[in-house]
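First up is the structure itself, then whatever we jot down about it.
Presenting subunit A:
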Amino acid sequence: MSAALLEVEGLRTWFPVRQGLRRRVVGHIRAVDGVDLTVRVGQTVALVGESGCGKTTVGRSILRLEQPQAGSVRFDGVDLLAQPSRELRQFRQRMQIVFQDPMASLNPRMRVRDLVAEGMRSFGIGGGPRRRTERVVELLQRVQLDADHLWRYPHELSGGQRQRIGIARALAVEPELVICDEAVSALDVSIQAQILNLLGELQRELNLAYLFITHDLSVVRYLADEVAVMYLGQIVERGPTRRIFEAPAHPYTQGLLAAAPSVDPQRRHCALGVLGDVPSPAAPPPGCRFHTRCPKTFDRCRREKPPLYDCASGGQSRCFLEDPSQPPRPAVSPREG
Partner candidate 1 sequence: MESHILANLLVLALLFVGAPLAFLLLRRNRMWSEALGELWRRRRFSLLVIALYVAVALLDSFSWVGGAGAGEDSLSAHEARSVIDRAFADTPRESSYSAPLARGSFYGDEPLRAPGGHWFGTDILGRDVLHRTLKGVRVALLIGGFTSAITIPLALLLGVTAGYFGRRLDDIVFFVMSTLASIPSLLLLIALVIVLGRGTWQVCVALGITSWVGLCRVARGETLKLRELDYVQAALALGTSHLRILFRHILPNLMHLVIVTFVLLFSSLVLSETILAYLGIGVDGSWGQMIDQARNELSRDPIIWWNITAAGAAMFGLLLAVNYVGDALRDILDPRTLRERA
Partner candidate 2 sequence: MSERARNIRARALARTLLPALLLAAACSNDPYPPGDAAHKIYYTVFREAHRTLDPAEAYNVSAHKVTGSVYDSLLEYHYLKRPYELGPGLARAVPEPQRLEDGRVRYRFEMRSGIGFGPDPCFELGGAGRRSREATSADVAFQLMRLADPALKVQVTDAFSAVQGFREFRERLILRRELDPAFAELPAHKQYAALGGMEGVRTPSRYELEITLARPYPQILYWFAMEFTTPVAWEAVQFYNGNEGRDRFADHPVGTGPFYVREYNKHLRLVLERNPHWYGLRHPDALGARYPERGAPGDAEGDLLGAAYRGRALPFLDRIEIRLEKESIPRFNKFLQGYYDASSIIKESFDQVIQADRLSPQMRQRGIRLARSVAPSVFYLGINMEDPVLGAPAGERGRKLRQALSLAVSSEPWIELFLNGRGVPAQTPLPPVIFGYNPDYRNPYRQQQDAKRSRARELLIEAGYPGGIDPDTGSPLRLSFDTYTLNSQQLLERQYFVDEWRKIGVDVRLQATTYNEFQAKVERLAYQIFFWGWSADYPDPENFLFLLTCDMRRSTAGGPNTSNFCDQRYEKLFAEMALRGNDAERQRLIGEMVKILEEERPWIELYHVVDYQLSHGWLHNVKPFGMSHPMYKYYDIEPERRAALRLSWNEPLTWPAYALAGLVLAALVPGVRTFLRERQ
């Protein structure tokens, strides 16, 4: 197994909630509440969860686009959170991000060439403007776009083309890690496949590591080496992709998998077979955070917070069902599938 490139430990990003006359902080939205993650060189880790579970915040916190309150983000052994923003720049070159909405993530007033070259310019890659343009052409070819896209504006491109530009922009600074924040969710299914293939090829060619953030489990099945499932700011289960898909340990993961074919977020709720909405991240339920919606809840779930238990089949799950000391209970028959 290769060396750890990114190690996230106990990451906590809370957003203050202010209220009243004096705008006092009366609480926090616990968007990310103690997340551990490891991404190794050349590996793909998928972070999966419903919208609002804090997975995007994890991505942004790693890049320090949000300011985490606690924890550490070690990149290549250096804690990014302890770095002054001046030092941060060199690490930003090594980590890049691809956003969900390719239209929103591309400045509509800039041409493709400038969009892609921007990062190179700020990191001083590629020499003068002419050299940079040449490099942009190379990059375009690498993401399977023609050189004649060079002088176009984002609104003149299709969705898939735009996302390729987004990827090219990320690659332009020669990163080691790319965080793909729902990078394909906004695209048609056929284009999704093209982009996923492209990402796979690039990974092989450039030995990239991906942190692939998505709500759609099906997307990561063939791409990810490892999957981490997030619920209400915490990782509830993680393990090798194969294991997760074949033998999900956590009831939440089971629910997600059951709902996977459906794209419609509302129907997914129903399919999950759990009642009620996602609880507010400002006031997460006591005990196990999932107990309000879990079909397998028992007393202990309401009282204690489950730690991550090692699963027999590899990986970890935040569920008392995996507690070796927990007396086996008559299992409520799990869903078929």
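Inclusion criterion for the candidates: all candidates are chains of the complex that A comes from, given by their letters.
Everything below uses one rule, namely that a contact is a pair of C-beta atoms (placed from the backbone, for glycine too) under 8 Å apart; a residue touches a chain by one contact, two chains touch by 3 or more; residues count from 1.
Nothing here was measured: the structure is a model prediction, and the numbers come from that model.
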- Item | Direct contact with subunit A in this complex, candidates 1 or 2 | 1
- Tell me, which parts of subunit A touch candidate 1 in their complex? 60, 63, 65, 89, 92-93, 95-97, 99-101, 104-111, 118-119, 122-123, 151, 153, 155-156, 166, 169, 173
